[in-house]
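Written out below as structure tokens is the structure these notes cover.
What you see is the complex with one protein chain gone and the rest in place.
After this line comes subunit A, so read on.
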Amino acid sequence: MRILLVEDDSLLGDGIRAGLKLADYAVDWVRDGEAARLALLDHAYQACVLDLGLPKRDGVAVLKDLRQRGNHLPVLILTARDSSADKIAGLDAGADDYLTKPFDLLELQARLRALIRRARGSATPTLEHAGVVLEPATKRVTRDGKPVTLSAREYALLHDLLSHQTHIRTRSQLEESLYAWGEETGSNTVEVYVHHLRRKLGADFIRTVRGLGYQLGDSA
């Protein structure tokens, strides 16, 4: 899962990126409003963590711009101003949630999980398909009740596929979801992780759609 982090403070941005990486998110970090606008135009993210006081382009302006284009990306606002007026302005501009600095990393992670889950249109905190259950909060994966151990990339790939149950996911979509900027992807890494997942979850769990990409197999 790829997340856009917009934070102008280098120390704080560094911390949030590290914290989100711990939750196996791929994090793109930009430091001003203009860069945020461009990143949001060019890439598909699962969520955006947006600071409000930004150079070049205010966070609220970035948000309004995003919503005007009809983009429903879950956006969590980070603000150091705790006045209601600031929160109201942010929420009214189209934010889904906010956190006031200083905040708890675990809370940020939980809120992002909830936002991503709701954006998927699901109220249950777990993702399920063909006896495989993924709990985003604990990152636990079970197959028929038995725990399955996955690497961070394998987990991210499984999460992506489970989040788009009926969709066909192209290789580039999956790559974009798995990797942040600057993380070089090998030519066939997605295939490698699909292969690993099939080995751990069953050969039919992921179906190859020739010439297009991958999809979850039929429920057994």
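Everything below uses one rule, namely that a residue touches a chain if its C-beta (ideal position, glycine included) is under 8 Å from a C-beta of that chain, and two chains touch if they have at least 3 such contacts; residues count from 1.
Just so it is clear, contacts and distances are computed from a predicted model.
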Which one, "Thiol reductant ABC exporter subunit CydD", "histidine kinase", "Branched-chain amino acid ABC transporter permease" or "Formate dehydrogenase subunit gamma", is the UniProt name for the chain you do not see?
"histidine kinase"
Omitted-chain contact residue, chosen from A:Ile16, A:Ile116, A:Val141 or A:Leu216
A:Ile16
Identified contact with the non-displayed chain, of A:Leu105, A:Ala130 or A:Ile168
A:Leu105
At which residues does subunit A meet the chain that is not included here?
8-12, 14-16, 18-19, 22, 31-32, 53, 55-56, 80-83, 100-106, 108
